[in-house]
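This is the structure I have questions about; it appears just below.
Removed from the display is one protein chain of the complex; every other protein chain stays in position.
Showing chain A:
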């Protein structure tokens, strides 16, 4: 391989390689994972709201992973693993923010303002 072609290959390698198959797989999965929760809610499939909530949250989590893998091209190797590290760190912070806020505020409501609970 000559020096020039080596440089050229490397230059394009800055941007991850994408494939039609990847996008189509992601799209089909995303459509399925979107249609089912809408159908569950709009069709009133489950009797209890709690069941529906658990199921559609599950679908949302799976769909987020699908988008990450097939559209955002996430894997353990991109940018030498730093992408994944930043993502994991962010997910931990997101979890703390969401779970912490809901937990603390729920306790405040229960313990401080019993008369205002709905």
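Following the convention adopted for this analysis, a contact is a pair of C-beta atoms (placed from the backbone, for glycine too) under 8 Å apart; a residue touches a chain by one contact, two chains touch by 3 or more; residues count from 1.
Here is the rule we use: contacts and distances are computed from a predicted model.
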item: "Polar amino acid transport system ATP-binding protein", "NAD(P)/FAD-dependent oxidoreductase", "ABC putrescine transporter, inner membrane subunit" or "Cytochrome bo(3) ubiquinol oxidase subunit 3" - which is the UniProt name of the missing chain; value: "Cytochrome bo(3) ubiquinol oxidase subunit 3"
item: Chain A, residues in touch with the chain not shown (by the definition above); value: 7, 10-11, 14-20, 22-24, 26-27, 30-31, 34, 37-38, 41-42, 49, 52-53, 56-57, 59-60, 63-64, 67-68, 71-72, 79-80, 82-83, 86-87, 89-90, 93-94, 97-98, 100-102, 105, 118
